[in-house]
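Note that this complex is displayed minus one protein chain, with the remaining chains in position.
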Amino acid sequence: MVRNNRVATVFTHLLLILGIAVMCLPIWLTFVGSTVTRAEIIQPPLPLWPGDQLLLNYREALFGGRNAPVLQMLWNSAIMALGIAVGKIVISLLSAFAIVYFRFPGRQLVFWTIFLTLMLPVEVRIVPTYEIAVNLKLLNTHAGLILPLIASATATFLFRQFFLTIPDELAEAARMDGAGPMRFFKDILLPLSRTNIAALFVILFIYGWNQYLWPLLITTDPDMNTIVMGIKRMIPSADDYGNWPVTMATAILAILPPALVVIVMQRLFVKGLIETEK
Amino acid sequence: MSGRVVFRSVWLPWLLVAPQLAITAVFFLWPAGEAILQSTQLPDPFGLSTQYVGWENFDYLFGDRYYRASFLTTAIFSLSVTALSMGVSLLLAVLADGVIRGSGVYRTLLIWPYAVAPAISGVMWLFIFQPSIGLFPYWLKAIGYNWNHVLNSGEAMSLVVIASAWKQVSYNFLFFLAGLQAIPRSLIEAAAIDGASPWHRFRTIILPLLSPTTFFLLVINVVYAFFETFGVIHTITAGGPGQSTMIMVYKVYADGFIGQDLGSSAAQSVILMLIVGVLTIVQFRFIERRVHY
Partner (left out) sequence: MATVTLENVRKRYGKTEVIHGVDVDINDGELIVIVGPSGCGKSTLLRMVAGLEVVTSGDISINGRVVNHVEPKDRDIAMVFQTYALYPHMSVFENMAYGLKIARLDKDEIHRRVDDAARLLALSELLDRRPKALSGGQRQRVAMGRAIVRQPSVFLFDEPLSNLDALLRVQMRLEIKQLQRRLGITSLYVTHDQVEAMTLADRLVVMNAGVAEQVDEPLSVYQRPASRFVASFIGSPGMNFIEGSIKGRQLVTSAGHTILLRDAQLNEGPVTAGVRPEHLEVVAESDADFLLDVVSVELLGAETLLHGTLTGASNDEGDVVAGVAGRSLAVRAAGITRVGEGQRCGLRVAAGGWHWFDKQSGQRLLTE
């Protein structure tokens, strides 16, 4: 190391801790907000240490709620996040397999069609996509939350890239061993892709969990809201003090699942993040 | 990609790509086509019939003071978010790269805000800056500053920028740290032996070697600020006060869903598609180059 100066090291650590403190501050304050009474919030300043209302507030959020119980919204979010992650992975694995291991007329066209989806995020085609979803009777359904979001160019390209690094001879050996394409896919390709699938799963789960605009459009029934978008209805408006503690408890509950995924599967998460951007 | 004819089948590959293609056709291509079609049409006031109007929607848009303003708002917003989040994360990454012990712990503590949805980030920052009950306005009042982002457009913009940038710091930090750790120690040590001060080393060696990462993050952050910050805007300001935080993506939603002005909303969608197209191409050209490193 170049900088082995003691003072400098201590200083660096201090700065880092300060940075982390600033980064964590909003979450800490949110947590504090979820443990106090409404009265404590309405009378600023907000205490900097948690209160004793934790159980009460979280219970009210989970089972009471202002529109739908948060438990119901958590359930919807879980279905949506899992559906999107699994759906994207399955669909992308299959298309990448077809693109890499077969030559068929129209292959280039398929490749570019998939590429095109990169240029069409939900945000730029809000109204027509909504109209189509309405026509297909997808309003207020889990399928409606999931299906329009599970085409994935990024995941397809990632798997394609990975398949291209698997030596041709492996597929040929499997063919000599009498394995047909689907057998090869199941016995060789899937086991070899395991880490990639897991890493991608972490990223896509978070992506699905954090969706906001699409659930906002497609779920008008509070019982179908996901937690990330449902919380919007729980924000007290400026002239009404509302129930901030319950809203803050909901925010913490919305953060918890994806945050746990990131922390527990940190290595896969980092791998997934870096690979999907390649 | 040549010479890899491994399996032969006429129907199987189509069956394999069918789900992807079906989803793409129904939820991507069809709506995109609709958007293009609608952008050239004008529905009558009762929504009973539509009329082909050619470029009229676009002409109207570019003549619209508010739409031109939303261009500028988007530019200011994206640049501020990008600069703030990249600046903070570069600083943190350099610090974390400098410590021998504990950089793993710091990394863990710094990356998990990535898991926070933009909308949730919006709710949290709103809580902190809520004019009547928030902690920060209370502190600010103590030093004589009256914070009210509900009325003050500059403060509104600052708040959505902070809430958007905060969430993105984790991501940038991770890539900056990886980039820094990929720089050979020997280079930095050689510069130290040559007598370069830490700041000089940073400016003349580390920063140039980090430029591929920086450029990559620049594109990613602009894309993020353009499209993924909808939740932040929607929870904190809903485009207000006035139209001061009305970024383009939010305006498509506001005009299409709240204003029910379908022709204009569709025309805005088409313009956004062009912008994403350009950004995607920039990103891919760059990545292609990066592969050749």
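To keep things simple, chains are lettered A and B as they appear, and every chain counts its residues starting from 1.
Just so it is clear, a residue touches a chain if its C-beta (ideal position, glycine included) is under 8 Å from a C-beta of that chain, and two chains touch if they have at least 3 such contacts.
These figures come from a predicted structure and were not determined experimentally.
Remark: the absent chain touches shown chains A in the intact complex.
Considering the complete assembly, chain A touches the hidden chain via residues 167, 169-170, 172-179, 183, 187-188, 191-192.
The rule we apply is simple: only the chains that are shown with their structure count from here on.
Centre-to-centre, using mean CA coordinates, chain A is 16 Å away from chain B. The touching residues of chain B, when paired with chain A in their complex, are 1, 3-10, 12-14, 16-17, 19-21, 23-24, 26-35, 38, 88, 91-92, 95-96, 98-100, 102, 106, 108-121, 123-128, 131-135, 137-139, 150, 166, 169, 171, 174-175, 178, 185, 188-189, 192, 198, 201, 216, 220, 227-228, 230-231, 234-235, 249, 252-253, 256-257, 262, 265-266, 269, 272-273, 276-277, 280, 287.
Residue ranges of chain A in contact with chain B, taken from their complex: 1-3, 9, 12-13, 15-16, 19-20, 23-24, 26-27, 29-30, 33, 41-42, 44-46, 90-92, 94-95, 97-104, 107, 110, 113-114, 116-121, 123-133, 136, 147-148, 150-152, 156, 164, 168, 171-172, 175, 180-182, 184, 206, 209-213, 216-217, 228-229, 231-232, 235, 238, 241, 244, 247-248, 251, 254-255, 258-259, 261-263, 266, 269-270, 273-274, 277-278.
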